[in-house]
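All protein chains but one are shown at their positions in the complex.
Showing subunit A:
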Amino acid sequence: MEPSDDVALDITVTNVVSVFRTRCHLNLRTIALEGVNVIYKPETGKVLMKLRKPRITASIWSSGKIICTGATSEEEAKIGARRLARCLQKLGFKVRFSDFRVVNVLAVCSMPFQIHLIQFAKNNRPIASYEPELHPAVTYRIKHLRATIQIFSTGSITITGPNVQNVASAVEQIYPLLHECQKALK
């Protein structure tokens, strides 16, 4: 298979992390008492709230900053964050949904071939870093996309980036480099 052929790679987004602010102080004890699916962590000063639909977990701080994790798309992250803000409104807080932004997107993709990690690290030094005594995968950072790719010998790769578009671009960029390092036993 030549890298120039059109190859359909399934990129599965597994996690989207987003943040937003409520612009008001939140009483964590009230949220812990009146909210369902809530875990209060007084030692760290936050409350964890889980929503069923979409399946997201939110870390809520008394300053009004909230981090949402677990969504599988940017749109789901937004609807989940809005749902959470509505929930806090119903609890009696004067919430204004503001400064929503997606902070991190984690995706996985599987190549249809094994990858010779030592060869890949040699070909792409110093962008690629391979320390088998620390981690079994090669770490490849693309600065202009702010994306980090971890490449395993089985052909699986995990990509983290600031948004889905950057993640897709990162996969497009890395594929030809991986293809030239695939190894078949002769």
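Descriptive notes on the structure:
Keep this in mind: a contact is a pair of C-beta atoms (placed from the backbone, for glycine too) under 8 Å apart; a residue touches a chain by one contact, two chains touch by 3 or more; residues count from 1.
Everything that follows uses one rule, which is that contacts and distances are computed from a predicted model.
Per its UniProt entry, the chain excluded from the display bears the name "Transcription factor IIIB 50 kDa subunit", taken from "Transcription factor IIIB 50 kDa subunit", "CCZ1 homolog, vacuolar protein trafficking and biogenesis associated", "Zinc finger SWIM domain-containing protein 7 isoform X1" or "pyruvate dehydrogenase (acetyl-transferring)".
Considering the whole complex, the residue from A:Arg21, A:Arg96 or A:His116 that touches the absent chain is A:His116. Of the listed positions A:Ile11, A:Leu48 or A:Ile79, the one in contact with the omitted chain in the full complex is A:Ile79.
Residues 33-37, 49, 51-54, 72-79, 82-83, 86-87, 90-91, 112-114, 116-118, 121, 125-126, 129-137, 152-155, 184-186 of subunit A touch the missing chain (whole complex, contact as defined above).
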